[in-house]
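Note that this complex is displayed minus one protein chain, with the remaining chains in position.
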Amino acid sequence: MNIIVCIKQVPETTQVQINPETNTLIRKGVKSIINPFDMYAIEEAVRLKEKFGGKTTVITMGPPQADAALREAISMGIDEGILLSDPAFAGSDTWATSYTLAGAIKKIGGFDLIICGKQASDGDTAQVGPGISMHLDIPQVTYVKKIEEIKGGSMRVERMTEEGFEIIETPLPALLTVVKEINEPRIPSLRGMMKARQAKIATWSQKELGLDSERIGLSGSPTQVIKIFTPPQRSGGQIIPGETQEVVDKLVELLKGEIN
Amino acid sequence: MDYLLSEEQKMIQQLCRQIAEDKIKPVAAEYDKTKKFPWDIIKILAQSDLFAIFVPTEYGGTGGGVLDLCIATEELSRACGGIAVCYAASALGTFPIILFGNDEQKKKYLPDLASGKKIAAFAITEPEAGSDASAIKTTAKKQGDYYILNGTKHFITNGGEAEVYTIIAMTDKTKGARGASAFIVEKDAAGFTFGKEEDKLGIRASATRELVFNDCKIPKESLLVKEGMGFIVTMKTFDMSRPGVAAQALGIAQGALEAAVRYAKERQQFGKSISSFQGIQWMLADMATEIEAARSLVYSVARAIDAGTKDISKDSAMAKLYASDVAMRVSTDAVQIFGGYGYMKDYPVEKYMRDAKITQIYEGTNQIQRNIIALQLIKEMAK
Partner (left out) sequence: MPIQIIIEKCTGCSLCIKACPFDAIRIMDKLESSGSASDSRSHKKAVIDLDKCNLCGACVPACKLKAVLLEKAETAAPNPSLKDYKGIWIFIEQKQGKVQSVSYELLGKAQELAKKLTTQVSAVFLGNNVEDQLDELIWHGADNVYLVEAPELANFQDEPYTNVLVRLILEYKPEILLCGATSIGRSLISRVAVKINTGLTADCTGLDIDPEKKILLQTRPAFGGNIMATIITPRHRPQMATVRHKVMQPMAPDKRRQGKIIRESFDPYVYTSRAKLLDIVDEVETLVNLAEADIIVSGGRGMGGPENFKLLEELAKVLGGAVGASRAAVDAGWIPYSHQVGQTGRTVAPKIYIACGISGQIQHFVGMSSSKIIIAINKDPDAPIFKFATYGLIGDLFQIVPALTKKFKETLRK
């Protein structure tokens, strides 16, 4: 099975804090990591390769430092990494991003499966995966929590819903977005890390991809950000003092109106 | 301090630190309580190629050396000395095969040990033979194409869990020290059973068990080198593994120190954090300095071994002696810095003290280490 995994390098949001004076994000010294949901995508691709054989490729669209994310994926067992990087891609919204990634996937060709994480922890839109499948005109299944079976050119999966899950069968090639429940991402192996260090990561720019310049970057983005601000901080209220029964009585008094 | 590690050694350090933080730390207290063998962690170490780092590449390893093993052991011990020793003890049980095995024996056992599919153990200690290793009573009698083993080993780390054991037994009592031989024995050998599992003060995640040989029949190909080589195999093996025990001690000490510094910063008494008191500062300074000195010694010895230095026994003994004494001092001081909380099982620091103690005892008590050092010194001076 030839599998392509799409990942994104994001800031580690657990560390992101607001500068209280300027009300903006403090991004100094914040580590860059692979988007947490993408780790599950990488792991699933490696597991499928171990089971069925084939080639796995990881791609990402980002600045040159996103190379580190690709190498980390290789250290977990992915065969090859390709970086899509070009100043022309800057300012892309999800439409332009999915178009660019789809363009790279078309160039790689010969794939059976594309796996993406459910969403990225910085944008949280969950739009790029479905966007890619639309650009490639292949079926998609989102929120996949388990791959039950792959047989004869089609795949049966469990798709997580708010109430439980659905069982869906899709022909290949297809695109999946995966959720945490699907697996436990492995710690890289030493041999994997050594391979990642020596790996040659190809960088494709607009020149190699030959995309429609009106559909990439800022020009290709139908949405535009016009304002960024910090949300009004929710301020703390009061501490209710007293012994257990005292605070309980006071709280019930405060809340009882809201309950009925 | 920067020890000018190679790229690969840095990778090992980074990988082990990640495993220690993400996988071992969250479960260390639980394993300490239940004494369950940490197979989950062993699997992760195996999958990360960490059992391969001390095995030659021809047999499935990555061809690293003692320093690589020390770095790995130290990082894992920072999170839990007990879980780390399951790993280090497998290295101990693998060294005899690496150093003395013939090609067939190496081909048979090393690939599985390198992949972590099987783990190893080393068994010399007996109820009547601790420091006095020559007093072992387990016998191995040649019978045609087999040896028959009879006797009991005890206090064997990884006992009962390992599949591959290096056993030291007497083949000829009349020859004294030259009458012992080393054998590779597999877990499912006929007549080989396991006895008591010990309930220990510390490193409770590791299995410490009795091995019972009752007319245990093993093929003659299990013999390492030839009869009479038993104690030489033992001593050379310990020369290689002593830095590993020292590294375990270093890791425990480092973990205890970090816990103590963190706590000292948070704990407020007399209107300020106790880390602002000179008394505490001096304790922390001494602890940190001793650890760094121990680390320098351990890494230097490990490097020397990897460079092929002969006659490494004295230095190897010094590393083990010093690092383990430092670990005991540092972890005790760490408990002291925690004050009353240090004594409570709710807080992680008392475990470091319990875990540190064994490093002064096993793989040659520190008293035996001092004997080794002194005798070597005197021998050198006599020239």
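The chains carry the letters A and B, assigned in the order they are written, with residues numbered from 1 in each.
Please note the rule applied: contacts are C-beta pairs under 8 Å (C-beta built on N, C-alpha and C of every residue); 3 or more make two chains touch, one makes a residue touch a chain.
None of the values given here were measured: they were computed from a predicted structure.
Seen in the complete assembly, the chain not on display touches A. In the full complex, the hidden chain is touched by chain A at residues 11, 13-14, 16-18, 22, 24-28, 36, 63-65, 87, 90-91, 93-95, 98-99, 121-131, 133-135, 139-143, 156, 159-171, 174, 180-181, 214-215, 217-231, 233-240, 244-245, 247-249, 251-252, 254-256, 258-260.
Keep this in mind: only the chains that are shown with their structure count from here on.
Across the interface of their complex, chain A is touched by residues 7-8, 11-12, 14-15, 18-19, 22-23, 44, 47-50, 52-53, 62 of chain B. On the side of chain A, the complex with chain B involves touching residues 186-194, 197.
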